[in-house]
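What follows is chain A.
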Amino acid sequence: MTVAAVKPYAFPARDTVDKFPAPLLYIGWEDHLMFGAPLCLPLPASMPFGTMVEKVLPDLFGEHPDFARIDWSKVEWFKSGRPLHPDPAKSLADNGIGHKDVIRLRTPGLAGIGGSCS
Partner candidate 1 sequence: MDTRTTKSRLGLKDRYAAMTRGLGWQTTYQPMDKVFPYDRYEGIKIHDWDKWEDPFRLTMDAYWKYQGEKEKKLYAVIDAFQQNNGFLGITDARYVNALKVFIDGVTPLEYNAHRGFAHVGRHFTGAGTRVACQMQSIDELRHYQTETHSISTYNKFFSGMHHANHWHDRVWYLSVPKSFFEDAMTAGPFEFLTAISYSFEYLLTNLLFVPFMSGAAYNGDMSTVTFGFSAQSDESRHMTLGIESIKFMLEQDPGNVPIVQRWMDKWFWRAYRVLTLVSMMMDYMLPKRVMSWKEAWEIYAEQNGGALFRDLARYGIREPKGWRDACEGKNHISHQTWNVFYGYSGATALHTWVPKDDEMAWLSAKYPESFDRLYRPRLEYYRERQRQGRRFYNKTLPMLCTTCQIPMIFTEPGDPTKICYRESDYLGDKYHFCSDHCKEIFDHEPEKYVQSWLPVHQIYQGNCFPPGTDPTRPGFDPMAAVLDYYALEDGRDNLDFEGSEDQKNFATWRGLSQRN
Partner candidate 2 sequence: MSNNVFIAFQSTDESRPVIEAIMADNPGAVAVESPGMVKIDSPDRLTIRRDSIEERTGTRFDLQQIHLNLITLSGYIDEDDDQFTLSWRS
């Protein structure tokens, strides 16, 4: 342990998956900084990736004028910065997405409000 202490220093982690109703997922939409930061929400591990795209993302990002223009066939996905090739029929868990993973979508050609990446 690297914490300097006068006696053993061991405390439970506050954010283990058992403490949440479902695993947490962080989702960022690249070049759309209007949202400030990537978003965070619990999603069931069994939810198909495609359901997340169709049902959840509109709630998260639908307010942005670029959202309606997304060409879903061209979207690129990343997990922890590395390319992800999700199978929409498979669950989040089966796509290798677990508790406190961060995924990012990139929508080529869409660069936010007035091209400012917002």
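The rule we apply is simple: contacts are C-beta pairs under 8 Å (C-beta built on N, C-alpha and C of every residue); 3 or more make two chains touch, one makes a residue touch a chain; residues count from 1.
How were these candidates chosen? In short, all candidates are chains of the complex that A comes from, given by their letters.
None of these values were measured; they are calculated from a predicted model.
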Numbered candidate touching chain A, per complex, among 1 or 2 | 1
Contact residues on chain A for candidate 1 in the complex?
-> 1-6, 9-16, 19-21, 24, 26, 28, 30-31, 33-42, 59-60, 63, 80-81, 99-102, 104, 112-118
